[in-house]
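The other protein chains are all here in position, but one chain of the complex has been omitted.
Then we have chain A:
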Amino acid sequence: MSNTQQLKDLTTQVRRDILRMVHKVNSGHPGGSLGCAEFFVALYKEIMDRKDSFEMDGIGEDLFFLSNGHISPVFYSVLARSGYFPVEELNTFRLIDSRLQGHPTTHEGLPGIRVASGSLGQGFSVALGAAQTKKLNKDQHLIYSLHGDGELQEGQNWEAIMYAAGNNVDNIISTIDYNGQQIDGPTDVVLPMGNLKEKFEAFGWTVVDILQGNNIEEVLKGMAVAKSKTGQGKPVCVLLHTVMGNGVDFMMHTHAWHGKAPNDEQLEIALKQNPETLGDY
């Protein structure tokens, strides 16, 4: 178990990693990555029951699936800093011959990645399939997944959401990064999705709100509540209220940094707001 300060320090370091990764190749998605830093740190450092051996057979441990694959920088940073691959490899993000593709893939054999994602809306189904296999294997561990809120505009999600409740898949906790932004603007402008909580509940899910998704203590508390709701016949959804671009003042509360890298000057300002803690890669 880490103490809260250690988790906060790691989160700050992850933010630096994200910013430096996308800056180096002048591409990638910092906004959603920054907004989910606390979630990923909480998940990999505290919440998930993972094997120390980093085996990828998917047996005997909790598994995580990232559906909105474009926030790969935060995923890669936390995987590296959890020991799945060398932290120095973050230097290769989006470069040719790298295992750290723009969007995560199993194709290059990067430990920690269990399915390719990036073409949106597919992760719910895959995570549910893994959850069903856990049940068949009588493996008590849980499946975690993360999805963008805008991503829910893809119809396949709702096929999966309907399936999960209809088949009592209660060993899954699916989190929605509820930041209200997507590439073209606020989700309410691009395609209003109405009341997501009511929608999930109407589809037969248990919904847990984490109102401060960028407060690590609140994320830990909320995910513990979500975990306590598993095994009760219903799938569990977490609405993780986050701020896109969190931790960098000029990137916050806007879709502008969804898929844009900072320039040299902007990087310097952003890094000053997130001083080095565990050491840069």
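Methods note: a residue touches a chain if its C-beta (ideal position, glycine included) is under 8 Å from a C-beta of that chain, and two chains touch if they have at least 3 such contacts; residues count from 1.
In this text, contacts and distances are computed from a predicted model.
For the chain of the complex excluded from view, the name given in UniProt is "Transketolase family protein" [choices: "histidine kinase", "ABC-2 type transport system permease protein", "Transketolase family protein" or "Spermidine/putrescine import ATP-binding protein PotA"].
Of the candidate positions A:137, A:168, A:232 or A:263, contact with the hidden chain is made by A:137.
Only one of the listed residues, A:24, A:99, A:114 or A:253, touches the absent chain: A:114.
Of the candidate positions A:126, A:208 or A:270, contact with the unshown chain belongs to A:126.
Mapped onto chain A, the interface with the missing chain covers residues 57-59, 63, 65, 105-107, 114-119, 122-134, 136-137, 139, 155-156, 159-160, 162-163, 166-167.
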